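Before anything else, here's the structure in question.
Every protein chain except one is present and positioned as in the full complex.
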Amino acid sequence: MIRLNRRHFIGGAAAAATLPMLASRATAADPLKVGYIYVGPINDGGWNTAHEAGRQEMLKKFGDRVVSQYVENVAEGPDAERVLRDLYNQGNRLLYATSFGFMDSAVKVAQAFPDVTVEMCTGFKPSPNNNLSNYNIRFHQARSIFGTMAGMLSKTGVGAYLATFPVPEVISGINSFTIAARKVNPNFKTKVIWINTWYDPAKEADAARALIDQGADVMTQHTDSPAAVQVCESKGVPTFGQGSDQGQFGPTMCKSSSLDLWGSFYTLRTQAKLDGSWKPEDTYWGMKEGALDIAAIVNVPDDVKAAAEKQKAAWIDGSYDVYAGPIKDNAGNVKAAAGASLNDGDILGMDWLVEGVDGTLPS
Amino acid sequence: MRLKLEKRPDPSRFMLYATPVGAVVLTMLVGAIIFTLIGYNGAAAVYQVFIAPLTLSYKWGDIAVKASPLILIGVGLAVGNRAAIWNIGAEGQYIVGALAGTGIGILTKDMTGFWILPAMLLAGLAGGAIWGGIPALMRNRFNVNETLSSLMLTYVAIHLMNHMVTGPWKDPKGFSFPQTALVTPSQTLPILVPGTYVHLGIVITLIIAVIMWFLMSRSLFGFQVRVVGSAPNAARHGGFSQKGTVWLVFLLSGALAGLAGIFEVTGPFGQMSLGFPQNYGFTAIIVAFLGRLNPLGVIIAGVVLAITYVGGDLAQSALQLPNASKGIFQALMLFFLLASDVLIRYRVRLAGNVSAPMAVAARSAAE
Partner (left out) sequence: MSIDYIIAVFITVVGAATPILFAGLGELVTEKSGMLNLGVEGMMLVGAVAAFATVDLTGSPWLAVVVAAAAAAAVSMTFAVLTLSLSANQVATGLALTIFGTGLSTLVGKSFTGHGIKPFTTLFPDWLANDRFGKAFFSFSPLVYFSFIMVALVWWFLNRTRGGLILRAVGENDLSAHSIGYSVIGVRYAAVAFGGAMAGIGGAAFPLVLTPLWAEGLTGGRGWIAIALVVFSGWKPGRLLAGAYFFGLLGTLELYAKASGSIFTAMLPSEGWAALPYIATIVVLAIISSSKAGGGNAPACLGKPFIPST
């Protein structure tokens, strides 16, 4: 009885499943449909806002040659896979999955539909169908500029970094910030709190207070809400925003923000899909390619501003590398000898804290 | 003139079946009006949330996947609620079941064999039952209110899970991202419909629901549960142990919630991560009530709720309806359904002057 039911169930569902795919087959004249999924709300003022701005910029470039859909607040896991399949079934043949947690879902969807093209943000797994690429931004470049400014602005020589999870992106931000600050002030120390959440504004604010009460007189954060920026503003501690311009939450104390600019990447890859030249190739852009910038620097002495702008120019022309040796971790092990430098693989897989960081990685 | 509720001599069979339909229809109407008022295409929104998932056959599998854990947890809870024993910690039992199964998964990650998956499922059952057993033990030994203790244990379970996936059980090849390694092929539930993720767990869920229906309506066990729930004194005279029933109810509903958890790990999720708790355990409480605490009704209620999840995402991509609308539609539907419960046991009458203040309260259909 069970077997009979099961066979019936399979047969019915499978036969029906083929219909919508016939219906949604696109013709050459149709615009390309491009789908996006976001892990949070598009107006979070950070990560997702930046991706949505990139989508809008791409849409403006292509006019009626491209139409686009997005789904926000997609939970990682099976929901993400379902939404990606949905977007595919609604005719989207280029999908941008904009959060690390979507990686396994994105790979599965790329595997299931050979004619889809998937771009996976901050991912690292390939697709067996050769239809998936990973893309990322060199966030640490902006962090090093903030480190330089922090080193110059700090009087106590103690900076703070509000961190989420010990993933390479966060670690390389901490290390880059600390290395740059110590080039200005060799005694600079960075205190780190791991709050084990990407998003809990009240906890972020409390952690920021704890760091400041502990003697930090400059700080930056890697969390999704601007709560820490507001605390710094009220306590008069210089800080830096991330993801998009958070100056409105700290008009005097938020000295600058890192800006993720996904627009030119989205335009380039969508263009490639349109003219049929798309190939799987991982992208790791930075300031040079215009994928990362910092917001206007405000309320700092002229020399600080000049140093920051000089470093930004050096990132753009390729003459600066925060990860040029000699670099030691905070247990004293040499990570890059003098004359050597960390390569992209080292940065994307970073699992150690640099000399000058107070504390350890949570196990 | 005021509305007066008058108790029916017998619960209305007609209302039992008519009210859920009425509530869903009312939700569509009110939802359409609300979303039109705040500037969206209300009718289209209702269509996307409630109807579109049914018309798109490729969504049927998604509905089944989403409904399955709600049904499995819901039938377990329905039993307890029949006995007037309130387990609201199914979310925690779901998580601990998943953790227990994942533990076996991590131990066996380099092995292959047909026995691995069943071992994980058994561990899931056991994990859920153990977590569910704690409130039962506390109720029987210390007279602790099981509603409160099972709720508190859910949060302990969530933090336990957070610890495991950010610490000891983190995928060693996962660059420290807070999640466990993906399950291996030997640890994965077979997919029944190629191209979807309709898995074996869904069929097992349906079988369990039917068995539970049979047990509840045709067996001494079902009789015991109902008597303990509706007439505790009579139950005592009849020799049914209250404590025994507490144990039974919690171990059973905990085990089923744990099984639902490990089904998600070995099926749709393929791993555990911080996003693993999806509030299925809480939503299933509502599903149990929507299903009128009848296992067959729970199947339907689980499917209806699953439709709104799947449809909510469709509405977002098709109409750019905000994600929060899904919650509004679900809450409206729940409110209407809970409100319409009263019609099963009561008749609404327009009454003239009622001198004595008439208390309009009674046991819900659940009791």
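Letters A and B mark the chains as written, and numbering starts fresh at 1 in each.
Heads up, the rule we're going with is that a residue touches a chain if its C-beta (ideal position, glycine included) is under 8 Å from a C-beta of that chain, and two chains touch if they have at least 3 such contacts.
The shown structure was predicted, so the numbers you read here are calculated from the model rather than taken from an experiment.
Touching the chain that is not shown, out of A:75, A:210 or A:340: A:210 (per the contact rule at the top).
Contact with the undisplayed chain is limited, among B:123, B:208, B:286 or B:314, to B:286. Shown as candidates are B:153, B:235 or B:272; the residue that touches the absent chain is B:153. Listed residues A:139, A:188, A:249 or A:285: the one in touch with the omitted chain is A:249. Contact with the chain that does not appear here is found for just one residue of A:117, A:225 or A:258, A:225. Annotation for chain B: contacts to the undisplayed chain at residues 38, 81, 86, 88, 138, 141-145, 147-149, 151-153, 155-156, 159-160, 162-163, 166-167, 282-283, 285-286, 288-289, 322-328, 330-332, 334-335, 338-339, 341-342, 357, 359-364, 366-367. Counting the whole complex, the residues of chain A in touch with the unshown chain are 40-41, 43-45, 49, 73, 160, 191, 193-196, 199-207, 209-211, 213-214, 216, 225-227, 230, 234, 248-249, 358-359, 362.
The rule we apply is simple: only the chains that are shown with their structure count from here on.
With each centre defined as the average position of its C-alpha atoms, the distance from chain A to chain B rounds to 35 Å.
Against chain A, the residues of chain B that register as touching in their complex are 56-62, 65-66, 162, 166-168, 175-179, 182, 192-198, 203, 207, 264, 268-271, 273, 275-276, 278, 310, 313-314, 316-318, 320, 323. Within the complex, the chain A residues that touch chain B are 2, 5-6, 9-10, 13-14, 16-17, 19-21, 35, 41, 69-79, 81-83, 85-87, 89-90, 100-101, 104, 112, 124, 165-168, 196, 348-349, 351, 361-363.
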